[in-house]
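Removed: one protein chain of the complex. Kept in place: all other protein chains.
Our next item is subunit A:
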Amino acid sequence: MKHIVKITTLLVAITALWIGLLQMSLLPRTHTWLLPIYFIVSLGCYGLLMVGVGLMRFPTCPQEAALLQQVFLFFFLCLLYLLGLWRETVCISLGEIFLFRNMVIVAVLTSH
């Protein structure tokens, strides 16, 4: 119950601040509806995020979860390498990526 009270007081405070800024003409009247719409959009995003995190977080097969983590890491490293090629600021060679990936696999397997 206290959590909801905290959140509602925060919302009321921010709304009061917004209305005060509007009344004092520090904010043009065209931007009235910016704050409520921003809150609604962020609420929707928060809901989607919670659904996504919940879907990700309950694996029932630990081996496949470890394999999947390796796949994701490899994919992420390839992405970094391609980004480096595009930007020419990161000079990681493909061999170093494979070395790093093998090290990570060894670390994951020995930690289990």
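We take it that contacts are C-beta pairs under 8 Å (C-beta built on N, C-alpha and C of every residue); 3 or more make two chains touch, one makes a residue touch a chain; residues count from 1.
One rule holds in what follows: contacts and distances are computed from a predicted model.
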UniProt name of the unshown chain, from "Dolichol phosphate-mannose biosynthesis regulatory protein", "NADH dehydrogenase [ubiquinone] 1 alpha subcomplex subunit 13", "N-acetylhexosaminidase" or "Phenylalanine--tRNA ligase beta subunit"?
"Dolichol phosphate-mannose biosynthesis regulatory protein"
Option from A:Leu34, A:Leu82 or A:Leu99 whose C-beta touches the chain left out
A:Leu34
Identified contact with the non-displayed chain, of A:Ile4, A:Leu26, A:Met56 or A:Ala107:
A:Met56
Considering the whole complex rather than only what is displayed, give the residues of subunit A touching the chain that is not shown.
33-34, 37-38, 40-42, 45-46, 48-49, 51-57, 59-61, 64-65, 68
